[in-house]
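Just one protein chain is left out here, and the rest sit where they should.
Entry: chain A
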């Protein structure tokens, strides 16, 4: 896997994860290409595209597009399910996840992704195991009361 991008229907980037070193310039170019290419697709088209030497696999969930760039020998269908599993993990964590959850808790979205994928490879596919990890780390954190007592600036 080379990268994962999440963007809204308006083309606003919500999450970016890169698995190979790229310059900021190259990243911006890819983001631009992906959003224009994917957003221009007709509904009910297939979920796969060729772009340069990569395969692009994308899927839309509500207002968010999930877009994966993978090497040409990778399995497209499995990549679609990588996206789906990630959505499930987000959903399980946030409870009916929506775009706002990802905006306001972007760091959590990264942490969850890191439990699932590492260096562009699937690390752990068990939903239970991943959720247990995330819950464990949330246990190290505080309660809602503590949260509300914090300064709001």
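Structure notes:
In this text, a contact is a pair of C-beta atoms (placed from the backbone, for glycine too) under 8 Å apart; a residue touches a chain by one contact, two chains touch by 3 or more; residues count from 1.
By definition in this document, contacts and distances are computed from a predicted model.
According to its UniProt record, the chain left out of view corresponds to "AP-2 complex subunit alpha" among "AP-2 complex subunit alpha", "FHF complex subunit HOOK interacting protein 1A", "Ubiquinone biosynthesis monooxygenase COQ6, mitochondrial" or "NUP43 protein".
Listed here are the chain A residues that touch the chain not shown: 13, 15-16, 21, 28, 42, 44-50, 53, 73, 75-78, 80-81, 84-85, 93-94, 98, 100-101, 103-108, 110-111, 114, 118-129, 133, 136-138, 140-142, 147-148, 150-153.
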